[in-house]
Structures are given as structure tokens and as C-alpha cells.
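Sharing a structure with you now.
Here the complex is missing one protein chain, while the rest keep their positions.
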Amino acid sequence: MQALEENGVSRRGVLIAGAGVIAATAAPGAEAQPMPQATVPVSFEVNGERRELTLDARTTLLDALREHLRLTGTKKGCDHGQCGACTVIVDGRRINSCLTLAVMHEGAKITTIEGLGRPDRLHPLQAAFVKHDGYQCGYCTPGQICSAVAMLDELKAGLPSHVSETLTERPQATDAELRERMSGNICRCGAYSNIQEAIREVAGVRA
Amino acid sequence: MKFDTPATTNPIDQLKVIGRPTDRIDGPLKTTGTAPYANDRHDVAPNQAYGYVVVAGIAKGRVTAIDTSRARAAPRVLAVVTAQNAGPLGKGIFNVAALLAGPEVQHYHQAVGLVVAETFEQARSAAGLVRLDYELAPGAFDLSTASASAVKPKDGSSGPADAAVGDFAGAFAKAPVTLDATYTTPDQSHAMMEPHATVAVWEGDRLTVWTSNQMINWSAGDLARALGIAREKVRLVSPFVGGGFGGKLFLRADVLLAALGARATNRAVRVALPRPLMANNTTHRPATIQRIRIGCRRNGKIIAIGHESWSGNLPGGAAETAVNQTRLLYAGANRMTATRLAVLDLPEGSAMRAPGEASGMMALEIAMDEMAEKVGMDPVKFRVLNDTQEDPEKPGRPFSQRQLVKCLELGAERFAWNRRNPRPGRVRDGRWLVGMGMAAAFRNNLVTRSAARVRLDNRGVLTVETDMTDIGTGSYTIIAQTAAETMGLPLEKVAVRLGDSTFPVSCGSGGQWGGNNSTAGVYAACMKLRDAVAEKAGLDPAQAVFADGQVRGGDRRLALADIAGDAGLVAEDHIEYGDLDKRYQQSTFGAHFVEAAVDAATCEIRIRRMLAVCAAGRILNPKSARSQVIGAMTMGVGAALMEALEVDKRRGFFVNHDLASYEVPVHADIPHQEVIFLDETDPISSPMKAKGVGELGICGVAAAVANAVYNATGVRVRDYPITLDKLLHGLPA
Partner (left out) sequence: MKAFSYQRATSPMDAAAKATVTPGARFIAGGTNLLDLMKLEIEAPTHLIDVNGIGLDKIEKTEEGGLRIGALVRNTDLAAHEDVRRDYGLLSRALLAGASGQLRNKATTAGNLLQRTRCPYFYDTQQPCNKRKPGSGCSAIGGVSRQLAVVGASPACIATHPSDMAVALRALDAVVETVDAKGMARAIPIADFHRLPGETPDVETALTPGELITAVTLPKPAGGKHIYHKVRDRASYAFALVSVGAIVQKDGSGRVALGGVAHKPWRVEPADALLRRGAKPVIEHLLADAQPTAENSFKVTLVERTLAAVLAEARA
């Protein structure tokens, strides 16, 4: 039991405890308890600033950022994890902010496009996107840039991808790798070729 | 300014600012998330409520009952708007189907209501509580069967339904080499990244909407018509548009419903269309069936060319004009084109990037590839041989510029086309079969009135105002470049304000007319301002030289800032056109080259190389123009390989109505893309000597891909998209 409390979670411990995860319907005949409140407090750090919110539990991280914190740089393109326009970086990882609830991010460190740079002080990737015209309508752009920032970290950390030649060697920043890794960010204007140039420049890929 | 004689030397020709690959002036806003799109507009009104759209679940019939009681009783719901309580509504002249249905339902996912609540979550949840009962009506959903009852539509703005020259039937019958093939293109979705969205605010009887729209004036007018209020009472603002491709040319349900919701609640109301509703609720590019017949002499000269197209639409809708390019692109004495329109009860068909030509070129340029093979000619040479320098239907009527041959030949050289093996299925690279294909590109250049206002202030800053939109095209930047060039100002001294119906009426963004016409309108306003500046400075306008923020005349040299003074100087003008587009055929030309690889086992198709060569008049900004072309090439790859709205022919709707199931290209689908612009000016087009390029880029791409796939595999697919299942049978494992 001690192990459980500490989240050491040995297999035996879990089995004994009868805990589990994911997609349960409650056991039939379970005794109903008073429902917890549908409004939930949550606090996290956004772009280095601590934010405390009390939210309808249904509020996605995307809507919390856009509607409650008014950080509208993060875009809602599909709201179903199918386009990548809502990409933000949470605890160093890029995610689709539309497919996660804000209240699931207690204590998290969130970086949005507003946290990367400003018009008068662009992040190197933002500057590269301008230089290489890595956008057209601009709507997917914040998501592309947030995604690219975290993607380059993933590459640096040696995470493999679908197009990696082998699983055992360190992946290189080839065109094929960059394209595959950015494929979760759709650009309907079709700026891919230019976005690729922008990312290559920042990644230090030789032409 | 009336443009009725070809342009001579003018201030634009200085090319100090115009013609340079300037970074977009709105780039820092777009890359930092600070460009305000409609759904971002917290700033325009306090206390905004959220609207969520309720849609019909049938394709055709009547709503027999709407029960909104549960929705109205849901937490913090402010109003439920339906046709029953919306008051009398008109219909905009650019819409076919009603934007708020009821009781009649004309297509699937047609809006039938709006639930307004304090929060988005509450509105969405309450929308699910609206109960609708229907009476189903039978509908026509299958173009292949409905085409049998298709009729000749009335002549449209892009030409007559039928055209004929010479004796097509006779010449085709006698031609020694003939092709008679039928091609199909599917329904396609614009799938722009930004969903349609609007914030609506009423102040008394005046309505302001912040929305996402390509054509401010059309849509402000249609909003007034829909609501039955005076046009002057409506203001429509759309400074940033997250992609349109024709899908935001017109008023859509988000605008009308936000306005109705705001009226019902006396609050500012924000409405965005949920992505899964967009494909059926809004418009799409209609599917076509196209029959092409070409008859040639043995030497490859076309003597007969015929192109017929069938498409469908709701009653009152227009036909897809897929035969237009065939009237103009190739020589041939005997010609016929025909457009037929069937009634379909699918969602409304409308314009999508290069309406007509995009679909038509998908077919025609495969046909040309097939014909080249039949006559044993290289596809490039076959097209060069059949070039025409005059309107083939009106001998003696010239093109204003036509450098198709140069595009073809330069493209062939740059792409190393001579390395292509003309025998299909012969080039192998490991597990891949590799092929090259090409196609001509063609899209007409349209000229239309466009106005602007320019204001010079005492800091020497010029502010341009026009209701032109920037839908990713680069309007902000080329307008700034135009004003800077004309006024002799550095680019940093020009501010551009777009997309507001209180600004002078522009051409708007559509039909690839935006770049040329909107800048010509700005040029006209600037030329008027130059006169005002010269007059105020006591200089002869004809002799005054504008450069470096100053105006010079004789030995006098004055700063524009000083001349403007505290009161500033304002000029407003528009460009309008004479009959140069009647006397000359104005079109844009290009050539697409594609290398494709096909997995010999799975028949998956991947694009390896792409090149476009474009002749489109003066290129105002090669950087943003290039982006327009690569974007169009990308959309063309989608059209070739994956894009199709799948019709449920029993239930009458597009089944794959989200971005997971309607596949558009992703990064991994698109290789590095090359674009070459011919160094050309077209003084017959406008004072800018420019033409459009954003739609030229998509015309022919899909066929170039199709032809590359054929060259790789030897399997000819005439039904788009070219998916692997269509190759498997013809490509032995």
C-alpha cells in the first residue's frame, strides 16, 4: 500500500488495490455519491506567468487559453485533433490543446505562440518563417511554429520517427524527417515547401 | 482613373519597391499570433455571448417540428434562434440555398437554428438539446444518373454554355487520329484552416460584423438583404482571413446567425462553424463528368476539339464551367464546347480556387497527354505545335500576352524533361516506379473596378484604405509596395488598412483578380494624391518627381510630410476599365512539371519533384507570388491524389466531413517546389502591367501528376482522385 501512495505502483500493488485506468463504466450497482462540482479550479503557468482559473470542466486547454486568458494566438482549426492549428507546448512537449481539458493541466508549464516572441522581438523560428514566407493566410502559423520548436527538441533528443532509417541510430535532421515530423500541422494554403526552408535554416540543415 | 489604352511608362516601372521579394509586412503579426482573425476578436465588444449552430440531419424535406424548450431551459442559455422566431429573412443575391432553413430543408447540415449562451460550452451542449422532426423528401444525389436529365444552363459571366466554330463533328469524324475519353472530377472542399466565424454587434439599428470574408462589399450587401435592412446600416470588417479559396466569397450562415443571435439577446454574439459541419453547411467545388474529343492530323495538328461538361447543383445554382479553357488554349479550326447542368440536392456547389479551369484542366490536360501519345509526339512538343496566338474562336482577336510556348520549353529544360522515358512503366528506383508528367497551365485574367483612399500625414506616413482583403495572398504587402512606389516613399512609411466596408470598394479577393486590380486601384488613388501634393506645393504635376519621401520640381524639393501638414492630404480614386479585355484576350499561362513515384507493391503515389513556370504579367512581389503558386501546386496535388467529398447517394450528403476523413496534403506529401516566373509585363492588363497568379498555379497541376503516374506505371486513370486502388488492377505485383 505504501508503494501505491508513492506512485511506485508495483504490479502487485495495483492488482490488490483494484485500481485501474482508462475507459471504465462504473460497476453496476455502485452506490452513488454526491456529484463533485462541475466547475473546477486549476492553476498553471502560461508563458512564465502563473494563472489561476475556475473553469467549467468541459473547457479545453485551447478554449481556456483563447477565451479565458485571451491568448488568441493559438488557433482553433478543427477542434478535433485533425489539423494542428492549436499546437502548444506543455511541459516541453507539443500537444493539440483542443483535445485536452484545461483542468487536466494543474501545475503545468504551458508555452504558447505569445510566449515564443513578439512582433518586435521574434523567436528565430518566427523570423525564419517571415524570411522564407512560410505561411500565407497565417492561421495555421502559430501552430506550425510551436510544433516546430518542440519538434526540433524531439529530434535533438533522438526520438525516432516513421521515416527514420533505423530505430537504433540517432535520427538526423533530413528533409524527410522534418516533413514527417511536421505532418501533424496542416497548411491548406500549401506553404509546406517554404515552412520546410524556414525550419531547415533554424535547424542548421545544410542545403 | 479609366484604363482604356495600354499602359505606357508610369511610376510603377521604376521598380524600386514593386517587383522585389519583400517580406510580408504582416509577417510579424502572423508569426506571433497577434494578427486578429474573426474568432479572436475579444477586443471589439465586451460581454460577448457564444452561439452554436444547429443543423438539419436530412438532405431534403421539411422540418415539421422544432422543440427548443430543453435547449432554452439549459444552463445560461440566452436565446434560441430558428426560422420561426427570426422574423422575415431575405436571401442574398450570391446565395442559392437559404442560410437559415425552415421549414424547408434544401441540403444536409443546412443551418436550422442558433443557440446562444453565456459560454461556448453551454451553447454547444444546449444545441444538442434542440429536437427536430422532419418529413423527408426524395432528392437527386448522384451526378452520374442525374446528368441524363441535365439541361443547358443560362449563359454565365464566364461565357456561353455552348460555343461552336467550324464543323466539329465532321472534322472529328474525318480525323486520322482521334481521342474520345470521359473524365470525372469529384466534389472538393475548400477546407481552409480558419472556420467561418463572426462576432456581431448591434448598436440600435446599426449592425457591425467582424467576420472572415473575401468580398466585403458583396457580403455587406447580402447581409443587408438577408436581414431586410438598409445597406448603410451594415458594417462588415475582415482584416485577416484564415484562408478562403472561394469558400468565403459570400455571406455564410455564421454571419447571419450571429447577427440574429445578437439581435435576439441584445448582446455581442460570436459564432464559429464547427469543422464537422463545414463541408455540408457551406459550399464546395462541384463534381464534373467531362467528355473530351480531339481529332488530329498524323503530324499532330489538332483539327477538331470538343469538350463537354456535366455538373450538378441545387435548383438555381450555377454550373461548373469546366470547358472554358478549351475555347482558348489550343488551336484547331473545328471546335465545340458545351456545359450542362443537372439538379442535385447535395449542398450548394460554388466557386473554389480557379472555378471552371481547375476542373477543366484536370481533364483536358490528361486528354492532351493521351493524344500526344497517340500521335507519337512528346507532350511538350505536342502542345507547342498546337499553340495559338489568337483567340481560336475569333481569329484576329489577339491575346494581350501569350508566352505559353516559352513556359513549356523553359520548364522542360529546367526539369530535365529530356531524361523522361516516353515509354511508360520503364523507370524503376528500388521499390518505386518513377515517372514524369507535365501539363499546361491556363487561367483567364479578369479586370474589374477597384477603389482606394490614401491619406498622407504630417509624419510623411501614407495610409491606404480599401475594402480589399488579404486571404493569404499578400495583399497588404503588394498594396504597400504599390503605394510606396507611386509616392516615392520607403515601404516603412506606408500603412495599409484592409477589409472594412467603410473603406472604398475594391475588387475583393477572388478569381485571381485581386492582386492586379486592387493595386491598380491604389495606384489610381496615389496618382490623384500626387496631383494634390503637386498642386499644394505649387508644382506642375506632370513634371513633379516623387522620391525619397520628397517631391521635386525644378530646383524645389519638399518633404511630403511638410506638404501634407497637420491637416493631411487625402485622395480617393478607383481603377475602371474600358474594352481592352474585349479587344484582347487576357489570360495567364504556365507549365507544370511533376515527377511521381509509385510503390510497385502498394501503388501508393508520392511526389518527388515539382516545377511550375508562370507567365502572368509583372510579378509584383516574387516572394508572395511564389507562395501563391506553390500553395496552388499543393492543392493540385491534393486534387490529383486524395481529395474527394464522398457522396452518400442514398442519404444525400458528403460523408467525410472533417479534416481526418477529407484528406488534404500534409508536409510529408509535398517535396521542395520550384517556381519560375517569366520576366514579362502586360501593359494591356492594367497600369500595374500585372495579372493574377494565385489560380493559375492550380490549373493543370493535377493532370501533370496524373500524367506522371501514367508515365511511371502505364496505367491511365481518368477518374480523380488517383488513389492506389485505381492502379492495383493495372499494375501486376
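When the chains are written out, they are named A and B in that same order, and each has its own residue count from 1.
Keep in mind that, in the parts below, a residue touches a chain if its C-beta (ideal position, glycine included) is under 8 Å from a C-beta of that chain, and two chains touch if they have at least 3 such contacts.
Please read all numbers here as calculations on a predicted model, not as lab measurements.
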| task | For the chain that is not shown, enumerate the shown chains it touches in the whole assembly. | result | A, B
| note | Touching the hidden chain, out of B:G57, B:P398, B:G553 or B:P622, is B:G57
| request: Can you work out which residue in A:K75, A:H123 or A:R181 touches the chain that's missing from view? | output: A:R181
| note | Touching the hidden chain, out of B:M1, B:A495, B:A547 or B:L724, is B:L724
| remark: Touching the unshown chain, chain A contributes residues 1, 4-5, 7-9, 11, 13-28, 30-33, 35-38, 40, 56-58, 60, 79-81, 84, 87, 93-96, 99-101, 103-104, 106, 147, 150-151, 154, 158-162, 164, 167-168, 179-181, 183-186
| query | In terms of residues, what is the contact footprint of the unshown chain on chain B? | reply | 57-58, 75, 108, 121, 124-125, 128, 276, 431, 599, 601-604, 606, 641-642, 646-648, 650-651, 655-658, 660-661, 663-669, 721, 723-725, 728-729, 733
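Please note the rule applied: only the chains that are shown with their structure count from here on.
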| said: Suppose each chain is reduced to the average of its Cα coordinates; what separation in Å results between chain A and chain B? | reply: 32
| note | Within the complex, chain B is touched by chain A residues 56, 58-59, 63, 66-67, 70-80, 82-83, 85, 112-114, 116-120, 122, 126-127, 129-131, 133, 135-142, 145, 163, 175-176, 178-180, 182-196
| task | Please name which positions on chain B make contact with chain A in the complex. | result | 23-24, 26-37, 39-40, 42, 119-122, 125, 190-195, 240-245, 272, 274-276, 471-474, 623-624, 626-628, 630-635, 658-660, 664-673
